[in-house]
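Note that one protein chain of the assembly has been removed; the remaining protein chains are unaltered in position.
Naming follows writing order (A and B), and every chain is counted from residue 1.
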Amino acid sequence: MSETAIRPSLPLAAIAAFAVIAVLPLFLSDWIVFLIALALAKGAVVLGVVLLLRGGLISFGHALYFAIGAYTVGFLANRFGIGEALVALPLAIIISALVAATLGLLLTRFRGIYFAMLSLALSMILYTVLIKFYDLTGGTDGLSVRGFALAGVTPTHPALVQYYLVLVLTVAVVYVGARFLASPLGYLMQAVRYNEIRIEYLGASASRAILASYVVSGAISGLGGALVAYLIGHVSPELAFWVSSGDFVFVAVLGGTGSVLAPFVGSIAFEFVKNYALKFSPHTWKLTLGVFLLLVIYFQPQGLWTLLTRLRAKPR
Amino acid sequence: MNILPIILIDGITFASWLFLVSAGITFIFGVLRILNVAHGSLYAIGAYLGATFILQFAGQEQHGWVTLLLLLLAATVVGLTLGPLIERLFLRRVYGEDEVIGLLTTFALFLILEDVVRLIWGIEPYLVEGPFRLFGRVRIAGIAFAGYPFLLTIVAIVAGLLLWFVIYHTSFGRQVTCVINDREMAGALGINVPRIDLMAFALGTFLAALGGAFTAPMMSVEPGMGVSVIVLAFAVVGIGGLGSIGGAALGCIIVGIARAAAVQLFPEIELFVIYALMVAVLLWRPQGLFGAIELRKI
Partner (left out) sequence: MTATMIEVQNVSRAFDMLRAVDDVSLSVGEGEIVGIIGTNGSGKTTLLNLITGYLQPTSGRIVFQGTDITGLGPRRITALGMARSFQTPQLYTGLTVLDNVLIAIAAHSGRGADFWMPMYRRDCLSEADELLARFGLRDQATATVSNLPEGGRKVLDVALSVVLEPKILLMDEPTSGVSARDKFSVMDTLMPALKERRVTTIFVEHDLEIMERYAERGVAFDGGKIIADGPVTDVLARLQVRRAVLGED
């Protein structure tokens, strides 16, 4: 079923949800507020994966942009003493987009398994660089991120300010994502998955569509990484490790490619379940994830999100 | 000190280590068209089971050649039990789907097996140095090398030769080749494709477990050992071309030598070199050195 349900205007439910999320800090503990912010920031990376997944391309290397964004913030804060988010965030986006544009030229020649493997290899290259070049990157110790400031102001409650910053940017990313998915390019990406020959015979370029998606995807993933760097206050090479990419892929597949909101909702669910599952039984977390993923693959390949929306839709 | 023999020998032993796992992955892809992310976990299970067998049956001293037999036994057990189990229960359902679905399925299996390993064997490392000590040290070109890695090389070469023999000189091998070239046609010709699938996956599993089992004496067997090996194997298989065992062998040698050279000359880029090679090869030949291109019929 083609995902024609995407419209540029946000559905009412989403607006209500954001309103609720906006007032949450009044009621909930700092830890939960932090988790939500973390989940939303990572949700941007998941959306990045989803943009490509729509085209049938699975990126097992999105941790690359996640790490680029995070380390941009890390370098600025740690090596240059610049904690100003209004400088670091746009820079993170721009650098991620540039890297995506360059690597995209190589990657868009590939599809399917090779695209997945190559994207993985590229992220692992960054990982090895981050580990080995200790003087530059802090090696396995990573870099601490201190001195968060917004518009020149160093907030007394940085966690709270970061929370709202993430919220605002999430709304922006969702808006951009929704417009993208509803645009001709967004639909062309879906077409890429089904028939590239027909695309060429319409005079359009599948490679260019994929490249455009890849750049947008890289940019928002970089933004997500940058926000995570501020939230956690630390960056380390694990951010680029392929297991990190695997997490994003997991949430993307679970949420499905049908909606811009699924990555964020899925990400919140993921972070919360992970948080409590790890406390409860540290050696069954991955097992549970794996079983869940298998269930989705076998019974609901479009993802759980379609399941939820289908349950709510009226029967015809 | 002359580094050339060090690079060559270090490279070959690294290549041998990697070959068993990579050969399994590329073989399974050729037959089932699924890239097995869980292959690293199978490697780890082979290592754990091998270590367990040695600790249980070879006594405190872990003496003698029987330890090697135990390792082989462990790999066989994994190949004959876990292989068919996984293929039947989990993979069979996704044949014919998008290759990406197969990738996700094996990724899910990887997640499951990572925890299963921890649940069964715990998180403390296992040390089984008995077999390693068996081979002492060897002097080549005036340099002392550990003897055990050469065993690994022999195992890899023997496995490679056996694989080559099986594929080109047995009826099973001919049937496998048929299935690799055209699944539908193979079925139409009367080949029992499901049985070939099962046996192929079992064989691939055995190879991975063999690699793991014979690696166990060389390093501490601990959780997460499968995670690092799998990305290296992907790099090798990407270089060699998916589905080509010869390609995997060549890829292993290239990667092994390049890494060994890096370790001696530019240690910072040791890991980097492997992935950079993969990117370079794919830039030049998108399907890998020996991979096949497919053209769609309209």
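Note that a residue touches a chain if its C-beta (ideal position, glycine included) is under 8 Å from a C-beta of that chain, and two chains touch if they have at least 3 such contacts.
All values reported here derive from a predicted model rather than from experimental measurement.
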Touching the absent chain when the full complex is considered, from A:F34, A:F133, A:Y187 or A:Y298: A:Y187
Among A:I32, A:I82, A:A101 or A:A204, the residue in touch with the chain that has been omitted: A:A204
Absent-chain interface as seen on chain A, which is shown: 1-2, 4, 7-8, 179-180, 182-188, 190-191, 193-195, 197-205, 208-209, 212, 216
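The working rule: only the chains that are shown with their structure count from here on.
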Parts of chain A lying in touch with chain B, wherever the complex brings them together: 56, 58, 106, 109-110, 112-114, 116-118, 120-122, 124-125, 127-129, 131-133, 197, 242-243, 246, 249-250, 253, 283-287, 289-291, 293-294, 297-298, 301
Residue numbers on chain B that touch chain A, as the complex places them: 29, 35, 90, 93-94, 98-101, 103-105, 107-116, 118-119, 123, 227, 231, 234-235, 237-238, 242, 268-272, 275-276, 278-279, 282-283, 286-287, 296, 298
